[in-house]
Every structure is written in structure tokens, then in C-alpha cells.
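Below is one structure, written out as C-alpha cells; comments come after it.
Only one protein chain is missing from this complex, and each of the others stays in its spot.
Chain IDs A and B follow the sequence of writing; residue 1 opens each chain.
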Amino acid sequence: MPKYAMVVDQRRCVACMACVVACKKENEVPPGQFRTRVVELVEGEFPRLRMELRSELCNHCDNPPCVYNCPTGASYKAADGMVLLKKHRCVGCKACVASCPYDARYINEEKGFADKCTFCSQRIAEGKQPACVATCIGKSRIFGDLDDPASAVSAALRDNHHEVLLASAGTKPRVFYIKKFGTPE
Amino acid sequence: MKFSRRTFLKASGAAGCSLAAYAALPEKFLLWAEEQGMLKASYVPTFCEICFWKCGAMAKVLNGRVVKLEGNPAHPGARGKLCARGNGGAGLLYDPNRLKTPLIRTGARGEQKYRKATWDEALDLIASKLKRIKAESGPESVALFTHGTPTDHFLPLLFAYGSPNVGMPSFAQCRGPRDVGLELTFGEGIGSPERVDLTRSKVLVLFGSHLGENMHNSQVQDFADALAAGSKLIVVDPRFSIAAGKAHSWLPIRPATDLALMLAWIHVIIKEQLYDKAYLDSYATGFAELAEAVSDCTPEWAAKETDLSAESIVETARLLGHNAPNVCIHPGRHATWYGDDVQRSRAIGILAALLGSWGREGGYFLATRSSLPKLEGKPFPEPVKAPLNLGNFPFAGAEGVTQEIRRATLTGEPYPIKGWIVTGTNLMKAMPNQKETVEAINKLDLLVVVDVMPTDTAMMADVILPECTYLERHDALAVGKGRSLSISLRQPALQPLYDSKPGWWIAKQIANRLDLGDYFPWQTLEEKIQAQCALWGVNYQELKKVGTITIPDSANPYITADAPAEFKTGSGKIELYSKELKEKGFDPVPRYTRHPGPRPGEFRLVYGRSPVHTFSRTANNPELHELYPENEVWINSGKAKELGVKNGEYVVLVNQDGVRSNRIKAKVTQRIRTDCVYVVHGFGAASKGLSRAFAKGADDQGMITRYAVDPICGSTGMHVNFVRVEKEGVHA
Partner (left out) sequence: MEITVTGANALVSPHLHVWDWRVSLYLFLGGLSAGLAVMTSVLHVRKGGALATGERAASTAGLLVPLILSVGMLFIFLDLERKLNVFWFYLTVQPLSPMSWGSWGLLVFYPVSVFYALAAFPAERRQQLRLPVLIRISERLSAYRLQLAAANFGMGIFIGVYTGVLLSSFVARPLWNSAILPVLFLTSALSAGAAFMIMIADQKKVKLFFTKVDIWLILAEMVLLPLFFYGQYTSSGAHRNSILPFFTLNHEYFWYGLGLLFLVVIFPIAVVLKFLEVREDHGDELTGQELMRMNLSAVMVLLGGLVIRLSFVYAGQLSRLS
């Protein structure tokens, strides 16, 4: 069983938003709603400024509060590590939306069920890369199997210092961020 | 397998039935069926038209609907990826605001009143007017403004009709001065796609060129690869752009002073002998004159002009020198800034020459030497009158100087212009000084606009012809000249929606009505494409399947001992000193002149790109609109505080001539200098037919009432306007 994960190499992101649009088209996300976003952070004072670009999506947490809080079992953690949804089970109670520390979820405005990034499981099943990864202009997003030492994600994590978002939340994310240059400490 | 007629009929019958059945099924069921694997989507290779990079794309079609677009891995400009805009291409296809039928004006010009017409009626009207103009004033009195793929159909129409007067904003409002400056230096331009060898460069310099926001697919891919490979990035920009955020050195230069910085770099590189002597000895001429001309362009002098520190100027110059020749100073693309843009481009060329980076790894690679034969057609008639689209500019390019046509229309000199055909360009947004454009249009006997959307320019037209979008038509084969030649096909992913028609059909129909049908001898464009493929030895069936075919190039992209460089300049060498310019009365070596700056209370208006929009053309695209629905004016936090303007608050821009903008949101930020404000170009549509874009944000072009014409090539510097920022509702 593969162990899927994503690595976001922030150094390579150019805030082009290709991922945002591709994700919406691939997954028929309703107007005004998104499964992934790009955050631009700038700190400092002119002309001493520092910028961080970060694309965000569901972290497919290994310790997923959204799954724990789902009363119907609609949200679940699959064996390959993806946090997914059985839409037919969802009552739209929004507990999962409230419990995600990353604000990764939304309620599909057209259909009422909770939704979020699925790592494009339908594409993975076909042997393709997730839509956002496939179109990532900066090759900032990397997807693959953590258990496969030869995979791009394994290599990226091996060679670089990486972090997860809000580690203190204890959610054990499977989306890893490479912020800085350099190897693991 | 042999196809008997019977099996063919059976197969096509079955296909026909299943098609009919598909169409009858509700979409939700089909999506579900697809999820269950019962229905396979088909992928139609084509190429993108949301900007001019022409990336190869695969249209995913399900039940006759384009549900997604993906990059074609075989296409060198896409490499399997599309940018945000390319991904959102179907937003144009399914934009309910699209032009749906031919329209004929019923109200006064600009009143935006139209009635529906049939194609026959509209085309007959156009043909009769064109005939009359030809008879009364000669064919030269009709001009074509064009941009993008429609050019392939309408330029032949213009030439067949007998007029040489074409104007493309890609010259005088875009790349003109850059290409002219480089041609004067190296004998050729940098091309489009630009032949910048980013991935191998050790140092990369961007003047303005805000890569990332300026989104040309493969170029930005290379940019990210270069950064990942550790290339050092210097960004010269008054604004902390996305690229500046990635830079090792950000030089927040005072706008309009780039040439001073470049000359100082040249000065330091020469003084500290950081240049590539062997390269210059073999390939360049005019070094002594250059050294002499820049002798007093010291870093200290430049520091005062540019508002940068002399140390940072020296430091960056050394960084360039120490990494020569693997240095790429990006020559930019939208280079029409201040009216001395050819000279600025020359300075970049000279720097590149000193560093030996033209034709070298990490600098600029050489153009492929392969070429494709032309498909010969009936020769066009020789115009009787001299073209007026080049003005009096000795180095104006073949794409024409748009505003020269406009000027002639207004003044009737050197001869009157009576008709404009406008295809694929939104002139109201593309050309500076809208008042002049409107006045010129008001002098016309005929304005035809061929477009996909009811744009501001379309709303000035006498006849509007709805072209179908790029996803619904064939177009001429796109020949890409990158590291090798590539040939890409555009083919319909679906039949045209509404009563819209492909550009080639429109051009041919007009030609037929003007008895110029001989110039369009084929029945369908596909026929012509097939003929072209045959001529080029390309397997058309294969091309239909893969979308792009690349012709391998054996030539070396770099100058080497056994592949020495050729320069098509007068001297056959790189011209650090340009005799040609000298002869025409221009500075043979670029010389810095100070441009006027903002008066107290004013800001210089600069503009650029949003990564999710292309000029004005995507402002109404539902899929892109939602990401950036209206532009904002970037204003320095300190200045905003002085003005009492808060972040997110609506303000109004008032330019030096008293023109007021639409209301626009203030983006109060540390990311810009105090002497300029910045907006994304393309917003503030005036056409009511654009339900999303109408009156959203401010139109930068509306503020650009003045422009500085480059005397060398006629391009229009547009960064020369100044605005005050007023709170909404405050009237001066």
C-alpha cells in the first residue's frame, strides 16, 4: 500500500495560480469555492522586505480532526493515507469544516456536502499526477509515495529541511513544506 | 484493417447514434457515468489563445463539452502544463456574454446600440463599404489592426485588397523597441518565445520583467528551474514584484532611470576589466567609442539618478562580471516605457556583449537555423501608395506603428484612412490616449471588429462579427522557433456555439464578396493545413493526434570554436557603437537623459500583469474573474498614511490632464516606492455587454493620455503619466 504525500517546495512557487484553476476544473469545484489556495506573505519595511509564497491544500493528516469529528463516517482516512469523503453519507453538519485547523474544507454550495482536496484520487487511480501538480508552473508541488525511497517526495524530503503547517496542532500533516535552502538539520 | 463502405457506414451510424444519445443524457448522469468509468472523455490536442505563447493544450471533451484543458507534454512552450489563464480557457468558451451573432450598429458610435444581423447581411454590408472606399480613396485607405492568430487570415485579406497598412500593438506598444535595439546590436532580435537560456544562467537580471506575474508558461518554468538550480537573481523594479521576492538583490530603482544603471554597470565592467575580451575581439566593434562614452557614467553618478546606492551598483556589476558569460540580462518584452526604449534595449545588448553572453550558455541561445518553405499562393497586388503605417521612423518594424494609422485617420495625412478592420485586439485598451482613438474612429466610414467578446472597441464598431473561440476552430499551423522548430495544430474541440464563425471563414467570405476569392482558394482551412503539412513533410494524421511535432535541430544553440557566430549587422559584428544610428542622427552609444518625474502630490503611473489575466481579454472570464475580479492601485504605505487612504478603500486616480479613473481599491503596501503607483492593466471595461468586467477596477489606459514616442522606431512609451490619488467622492 503506497503512502501518499505532497511536498510543496516554496522556493519554486511563483504565485501563478495555475494550481488553483486546474484544481477547480479537474474537480468541478463550484464558483467561488476552492480546494487549494495560494498565500503571499510579505513582511518588513520598504526596501527591506521578505516574501513567502505558499500554496495550501488539505494536509491529509495522519491524525485528522475532521475525520474524528465526522458523525457519519462520511469523512475517512483511506489505507493509502488519503483523507477522503463518501459524499452519499454526508449530512452537511459542518463539524469537519469547523474542526480543520487548516481551513481546508468547504461545503459544496451546489450540493451541500462537505468537500476538500482529495489528492485527485481519481487521477491517481489512473496513474496520473494530481491536477495541481501536473500543471504547477514552478514545479513547486511534488506528489508521490513516501514508502518508495525513489519517489520524488522521498527524495525532496531527504534532501531538504522541511516543515509542516501548524505542527503544534498535532494533526501530523502529509503535506510538507520546504521553505529554506539546505538539508535536514 | 480494410474499411469496407458497409462497415464504415455502420461505424459512423453507431457513432452518430451514441452521439445523439449522449446529447440527450443529463450532464450529471454523464459525470457520474464517467466517474464509474463507463464513459471515456476524449482529448483533443490544440493550442491556447489566451495569450501569445500558444501553448499546446489538450481539451478534455465529455459529451460535447470541454470540461478541462491540460498542457500538451509534446509542446515545448507548455511541457504538459498550462498557466492559470490557459487552465481557465473554457471560461471564455462558455462565457454567456460572448458575441453570438453578427451585430450592426443602430445608435450613434459609442452608444452601444446594436441589432442582430445575419452573416450574409453583415458581410454584404462590409463588402459594399470596402468596395466604395477602394473606388473612392484607393485600397490603401483601409487599415487592419490585428493581434494573435486572426492575423493569419486577415492580413492576407488586407494585402489582397491592396493595402499595406497594418498595425499590431505587439510592435509599438510592446516588443518593438526591444527587438529594434537588439537588431541594431546583434543583427537579430531575441524572438518570441525569447531565446533566454535561463536554466543555465548563473546570474539572471530582470529589468521590470516581472516573471511569475508576467506569465509566459515555459519561460516561467525555466525561471523556477533557474532559481532552484541556484542561479543568482537581480531584480530591478520600483515594486517588490513576485520575482523581486525571489531575488538575491532587489534594486528598487527610481522609475525611468534604468538606462543610468545600465551605463554605470557598463562603466564598472569596463573599468574593472570584467568583460570577455576574447569574445569582444572576435565579434564586436566599437569598444573604444563605448568606453569613451561611458567614462563619466560612474556608480556615484548613477546612484543619484536611480536612487540606489553606489555600492549596490558596483556589487551587482561585479556579480555580473564574475559570472560572465553565463549571465542573462532579460531584455524584457513590454519595453515601451519612456520613449528612449530602443536605447535602453541597446544598453542591455551592449551589456550582454561585454559579458559575452549572446550565444553562450546561460545567456541567450541562438535561433534555430531550420526553416520551413512557404506555401505559395497568388501574389498580392503591389499597393500604389506608400505605406503610412511606418511613419517617419527609420527603424519601424513590419508589424506597423499602430498610432501612425490612427494619426493619419485623424489628420488625413499623408492620405486619408476611411476603414478599419480590427481583429484580435482591443484597441481602446491597447493604445495610449483613448481620446485620439475615439476621434479617429469617428472619422471612419467603416469600422469592422472581429472579436469573441463585446469589448470596448467592439462597442465602437459599425459591424461586429462574432468569431468563435480558439476551442471551436481551425487556425493556421503555429510554427514555434525555440531550440528547435515545432509545428502545432489548432483544431476544434467542438463545433462553434451560437452563430459564431472561425476567422478563416470570415476572411474568406469577405474576400469572396470582394472578388478576391482567388487568394483563399481552399474550401476549408483544414485543406490548406493539409497542403502545408504535405509541403513540410509532416504527417497530418499524426499531428491531429499529438498536436505538436518538433523538427529536431542539428545546429548548435551556442557559439563554439567550430560554430562561430554570424551577426547580420552592417559591420557583420556586434555593434557596441552603431554607425547605422549615427547616420540616422541618433546616439550611436546610448546616452542617458533625465525624464521628468512626478510633481509633489503626484505619482508616476506604472502598470503590469496579474498572473491570472491577459490584458483586457480575460477580465470577464468567469473562471479568472473570480480570482482577481478587479485591479487595485498599489500605493506606498507611508504615502497612503499621508493621504489618509486605508487598505482596501476605494480611491480615484486623477491624471495630469485631469482625467479621472473609475473607483479602484487601494492596496496599501510596503512593496512599492513612494514616487509611483502600480495597477494591473486591462480593467475598467466600459462595455455594458461584459457583465462581470463592466466598470470593475480602473482602466490604466484611460490615465495614459500622454505617451513618449521613440524617435528611432515609433513605439509609444506609456510610463510617462502622473496621477494623484483621491478619496472616492472627493472632487477637486
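Observations on the structure shown:
The rule is short, and it goes like this: a residue touches a chain if its C-beta (ideal position, glycine included) is under 8 Å from a C-beta of that chain, and two chains touch if they have at least 3 such contacts.
Owing to the predicted nature of the structure, the values given are computational and were not obtained by experimental measurement.
Of the residues in subunit A, those that touch the hidden partner chain are 15, 17, 20, 32-34, 36-43, 65, 67-74, 88-95, 97-103, 105-107, 111-113, 165-166, 168-171.
Touching the omitted chain from subunit B are residues 612, 627-628, 669-671.
By definition in this document, only the chains that are shown with their structure count from here on.
Between the CA-based centres of subunit A and subunit B the separation comes to 34 Å, rounded to the whole angstrom. Only residues 31, 35, 67-71, 80-88, 90, 211-213, 215, 217, 220-221, 223-225, 227-228, 240, 242-246, 250, 252, 611-612, 622-624, 626-627, 636-638, 669-673 of subunit B touch subunit A when the two sit together in their complex.
Of all residues in subunit A, only 9, 11-18, 20-22, 24-26, 28, 31-32, 40, 42, 44-47, 49-51, 53, 122, 131, 134-140 touch subunit B in the complex they form.
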